[in-house]
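Omission of a single protein chain aside, the complex is shown with its protein chains in their original locations.
Letters A and B mark the chains in the order given here, with residues in each chain numbered from 1 onward.
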Amino acid sequence: MIGAAALALVVAIVLMLVRALSGPTLYDRVLAVNSIGTKIVLLLGVLGFLTGRPDFLDISLLYALINFVATIAVLKFFRYRSFQVPLLRRSRGRKS
Amino acid sequence: MNELLAILLNVKPVIGAALCLTGGVLALIGTIGVLRFPDFYTRLHAASVTDTSALTIALIGMALMAPSWLIVFKLAAIWAFFFLTGPTSSHALANAAHTAGVEPLIGERARSRGRGSSS
Partner (left out) sequence: MVSFLGLVAVLGGLWLGLSGHYTPLITWLGALSVILSSVLAVRLRTLDADSAPFAALPRIVVYWVWLMVEIIKANWVVIKACLRANLDINPALVKVKTACESDLAKTTFANSITLTPGTVSVLLEGDKILVHALYEEGAQPEAFDKMDRLSKWAVDVRGAA
């Protein structure tokens, strides 16, 4: 049954890849890549349980972190065409 | 009472695997939605099914199969992380598309275009 879950996730990833390749706009592609990342996090966990090595969860946690940062970085790059623009907090002169 | 506990312990991994399968199927449904929906903003809604329900159900399933509490904690960390950052990246996507001038399809037009390009 876990194998079936992994299979469903693989099929979902392949279908999402179709959207990533055919997406009419850039944002469709970024959305597809982000969604593939979510599914891969699940797939890594499921594979870990399938092979009886739940240590895979560390990798999937790391993948979740990188996935989020990558999405934001790509969006920032295509908005400003540069990574050199600071994403500033509004300065309010208030400290901790 | 002990027999009941033993039955529960035997049944727990099966329920966990079933929940994992449910999560996988939900991810598949979300993907089908992403492929079918007509424009970017509606696809975002379909993708958020994967981000919320599929993730939650699959992680609960894995937690039921977990051999130790450490694994459950890791699963909870993944879940909390996704629920804190998922909406942020969704909003960043929607906001970037809106700033770049991607126009959403409104009302009936979306329906007719969706039927035309549903493959």
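Basically, contacts are C-beta pairs under 8 Å (C-beta built on N, C-alpha and C of every residue); 3 or more make two chains touch, one makes a residue touch a chain.
Please read all numbers here as calculations on a predicted model, not as lab measurements.
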Positions on subunit B where the hidden chain makes contact
26, 29-30, 32-33, 36-39, 41-42, 44-46, 48-49, 52-53, 70, 73-74, 77, 83, 86-88, 90-91, 94-95, 98, 104-108, 110-111, 114-115, 118
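Rule of thumb we're sticking to: only the chains that are shown with their structure count from here on.
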Mind pulling up the subunit B residues that touch subunit A in the complex?
14, 17-18, 20-21, 23-25, 27-28, 30-32, 34-35, 40, 43-44, 47, 50-51, 54-55, 58-59, 61-62, 65-67, 71, 74-75, 77-78, 81-82, 85-86, 88-89, 92-93, 96-97, 99-100, 102
Interfacial residue positions of subunit A with respect to subunit B in the complex
1-2, 4-9, 11-12, 15-16, 18-19, 25, 27-28, 30-32, 34-35, 38-39, 41-42, 45-46, 49, 54, 57-58, 60-61, 64-65, 68, 71-72, 75, 78-79
